[in-house]
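With one protein chain withheld, the remaining protein chains of the complex are depicted in position.
Up next is chain A:
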Amino acid sequence: MNTLLRRSFLPVFNNTFRGSCRSFADAAINEKIDKIVKNNKVVVFMKGVPDAPRCGFSNAVVQIMRMHAVPYVSHDVLSDENLRQGIKDYSNWPTIPQVFINGEFVGGCDIMLQMHQSGELVEELKKVGIKSALLTAEETKKEMEKK
């Protein structure tokens, strides 16, 4: 009787319990991400850290940020499994890296690369008060030519 009870009862209990735990965790991580992206102008969710990216796509984004000398906050999804899944759910985007500017999801590696090439990134950064180092370099060059 005891085993029968356990067999029929435990799965139900387990499922409900785990289910509610999971949605609780989801809500918590969602809130955490929301805070991160809204409290920082530029945020990069990546694999590894800027000094040692662990994925070529993440590395490409880091290099683009470096070229423009963008100050940004980075988060390593490999060190936090909750964050790794949570960020995908938050932005409804299936891959890492992910870049946020002014709380808004901008894109992954492909989009950043294209925005960099088209000059759009310089404009987007300008909107949030960040002057790209590429723009500064260009201005200096023009000044030199004038003289």
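One rule holds in what follows: a residue touches a chain if its C-beta (ideal position, glycine included) is under 8 Å from a C-beta of that chain, and two chains touch if they have at least 3 such contacts; residues count from 1.
Please note the rule applied: contacts and distances are computed from a predicted model.
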Exercise. Among "tRNA (adenine(58)-N(1))-methyltransferase non-catalytic subunit TRM6", "BolA-like protein", "TIP41-domain-containing protein" or "DNA replication complex GINS protein SLD5", go ahead and choose the protein name stored in UniProt for the chain not displayed.
Key: "BolA-like protein"
Quiz item: Just one of A:Asp34, A:Asp89 or A:Asp110 touches the chain that is missing; which is it?
Solution: A:Asp110
Quiz item: Which positions on chain A touch the chain that was left off?
Solution: 47-48, 53-60, 78, 92-95, 105-111, 114-115
